[in-house]
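Showing chain A:
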Amino acid sequence: MTFKPTLKGVTFAVAATLAASAAYAEDDTIKVGVLHSLSGTMAISETTLKDTVLMMVEEQNKRGGLLGKDLEAVVVDPASNWPLFAEKARELLTQEEVDVIFGSWTSVSRKSVLPVLEELNGLMFYPVQYEGEESSKNIFYTGAAPNQQAIPAVDYLMNDLGVERWVLAGTDYVYPRTTNKILEAYLKDHGVAASDIMINYTPFSHSDWQSIVSDIKSFGSQGKKTAVVSTINGDANVPFYKELGNQGISAEDIPVIAFSVGEEELSGFDTSPLVGHLAAWNYFQSVDADANYDFIDMWHAYIGDEDRVTNDPMEATYIGFNMWVQAVEQAGTTDVDAVEKAMIGQTTPNLTGGMAVMNKNHHLSKPVLIGEIQDDGQFEVVWETMGVVPGDAWSDYLPGSKMLLADWAFPLECGNFNVESGACSGQSYE
Partner candidate 1 sequence: MTAHPHSLELFRRDRVWPFLMPPEPRVDVSHQVILYVEGLNLSFDGFKALNDLNLYVNDGELRCLIGANGAGKTTLMDVITGKTTPDSGTVHFGQSIDLLHHDEARIAQLGIGRKFQKPTVFEAQTVADNLELALKTNKGILPTLFSQLSSEQEDRIHSVLHTIGLVQQKRLLAGNLSHGQKQWLEIGMLLVSEPRLLLIDEPVAGMTPEETERTAELLTSLAGKHTVIVVEHDMEFVRSIARTVSVLHQGSVLAEGTMDQVQNHPDVIEVYLGEDA
Partner candidate 2 sequence: MSILRSVLSRQPAGQRVLPFVVILFGVTVLASLGNLLVPESSSLHVSTYTITLLGKYLSYAMLALAVDVVWGYCGILSLGHGAFFALGGYAMGMYLMRQIGDRGVYGHPTLPDFMVFLNWDSLPWYWFGMDQFWFAMIMVALVPGVLAFVFGALAFRSRVSGVYLSIITQALTYALMLAFFRNEMGFGGNNGLTDFKDILGFSLQSDGTRVALFIATAVLLALVYGVSQWILGSRFGKVIEAVRDGEARVRFLGYRTDRYKVWLFVYSAMIAGLAGALYVPQVGIINPGEFAPLNSIEVVVWVAVGGRGTLYGAVLGAILVNYAKTRFTALLPDGWLFALGALFLLVTLFLPKGLAGLYGQVREGLNRHSNTPATAEETTP
């Protein structure tokens, strides 16, 4: 059939192809959707996670697949475009009919996908540390909540380093805003005066840090031990750290503790001037554990490059994937409702030598580690929590969410249950 390139023909072609592609859902594989940006600004972080999921899928298939079927990864590229995340999620769920999605990095992409997941009853694993204040029936959060990263980090600075003055520096978006809000409340609870807290926000990809670093320098030279808590995002970190190094702010004078800087970010520049600055995560590549060494070997073998690093979101993906596999095996089906029920209470080894537990609020229990940057771009663990810390969906330090509780187990089955009013609001699933 031939037609002139008219609007009519084209639109029909669109409709026809799209409709047709839905008809090919095969039943002999279990489909795993991968929703990570492969182009655009977020590609730099997310491409690694796509590779991690593909590696895990390959490994699982080597072990004989799942429920007697092979796993099949379906990769789409939402191109760092937030509305496209929703569209691609819909495509994965309705056209490709995937059984689970591993995806998203930024909060906004998760927020964009969330209504689609709830509408179509999909299942997604979100592997990045985030601001909390959310618990959806259809999402499992395998990254850290603020109480699994920020609060222990501040405890460490306060108790072990004797920090009295605080700079909270972040990129202007929701994660730093929430984290800093929580920290501000937390610090004030611990007797820190408002004049000893400096809060600063910068735009995405900020590249000229001269003034801010110099402000930090003078803020920090008032005689009290000062630390910077950095929630600066992605791109902006390299020029920030370069400026720190050049202006001679050493970790002994003013330590900077970061929540968004991991091995991957450090691999982009020379860390020798930054030795001793800190990061708080639930995993570091340098952790001395056999599970970790195995994982690193597997990663290097898969990616074919000994220089590639591993990082915390990769561990979160690893845990999420293994938990999902266990839950599917336990439920005997990939049906979302059954898997969701089976997920709660799942335990699986993490990469730091302990066990990760999925809690009723869809967040994990994880250990919190604090590492110092080394001159080879790795972190050296200098402190860790005694045991694991359960993730808290709703912060106890925010007035709006103090009274909220997430519990997806019977009988509550609510992501934001208001303890005071007894109401469960904001749910848009059926």
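A quick word on the picks: all candidates are chains of the complex that A comes from, given by their letters.
As a convention for this text, a contact is a pair of C-beta atoms (placed from the backbone, for glycine too) under 8 Å apart; a residue touches a chain by one contact, two chains touch by 3 or more; residues count from 1.
Source: prediction; values computed, not measured.
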Neighbour of chain A by the touch rule, complex-wide, chosen among 1 or 2: 2
Contacting residues of chain A [partner candidate 2, same complex]: 5-8, 10-12, 14-15, 17-20, 22-23, 38-39, 75-79, 81-84, 86-88, 90-91, 94-95, 106-108, 111-112, 114-116, 119, 133-134, 172-174, 177-178, 181, 201, 203-204, 398-401, 404, 415-416, 418, 421, 423, 425-426, 428
